[in-house]
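All protein chains of the complex are present and in place, except for one that has been dropped.
Moving on to subunit A:
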Amino acid sequence: MITLEHIDKKFGKFQALQDIQLTCKRGQCIALIGPNGSGKTTLIKTILQMVMPDKGNIIFKGEKVNNQWEYRSKIGFMPQMTRYPENMKIGELIEMMKDIRNMSTNLDEELINAFNLSSMFEKKMGTLSGGTKQKVGACLAFLFQPDLLILDEPTAGLDPLSSEKLLKKVAKEKAKGKTIIISSHILSDLDELVDDVIYMQDGKILFHTKIDELIFETSETKLTKIISRKMGSVHV
């Protein structure tokens, strides 16, 4: 589905990404984890080319997409710190996105209903709480039935009930065969969802392993435990 080849990115002198190699197959669900500032968000933004890589190729569905834009129509992105035009109402924003994407049918409005967003369509984005903005972001990511979903800390800031609804939706999309890249610090959210784990540190991928192998290797079942054991052994 998506392959990154030798991606390098520097912000000034700071090496944000260093020789990133990554392959994500169709239908896979990959968890992107790592400490703060390890380059997870930069990596995600590089896939979307909101951050332009200094070096390396981005390959989407077998085609090199550096400096292209059409491939983004197949991607649903939910940003981390969701910021939206402040004087726009929720309803207007969603209508605008439909208008820009030129899609008014075949939409996935399940999350809009699940979060009961339509009752808040008249509220302005600037007045919303962080959690509600997250919900809008989630709805927009799923709305256009994308093949690849990229979720950057989707559950941060959501209440437990909404968080549960969102994760259920992610699981459902995964069952449909969608490819999912999800980054999170709340590892318990990712149990039962992910196939692969990518652990990043200082702009490098420390390991990229199948979850089954990790479970076998560490003889733990919970991701939290797996990671702490794995990282413990690395440092010792």
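In this text, contacts are C-beta pairs under 8 Å (C-beta built on N, C-alpha and C of every residue); 3 or more make two chains touch, one makes a residue touch a chain; residues count from 1.
The definition used in the following text is that contacts and distances are computed from a predicted model.
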| item | value |
| --- | --- |
| The complex's invisible chain, by UniProt name, from "ABC transporter permease", "PQQ-dependent catabolism-associated beta-propeller protein", "Phosphoribosylformylglycinamidine synthase subunit PurL" or "Serine protease" | "ABC transporter permease" |
| Absent-chain contact - pick from A:Glu86, A:Asp159, A:Glu192 or A:Glu213 | A:Glu86 |
| Listed residues A:Ile59, A:Met97 or A:Leu206, member touching the removed chain | A:Met97 |
| Touch list for subunit A against the chain that is not drawn | 11, 45, 48, 50-52, 69-73, 75, 77, 79, 83-88, 96-97, 99-101 |
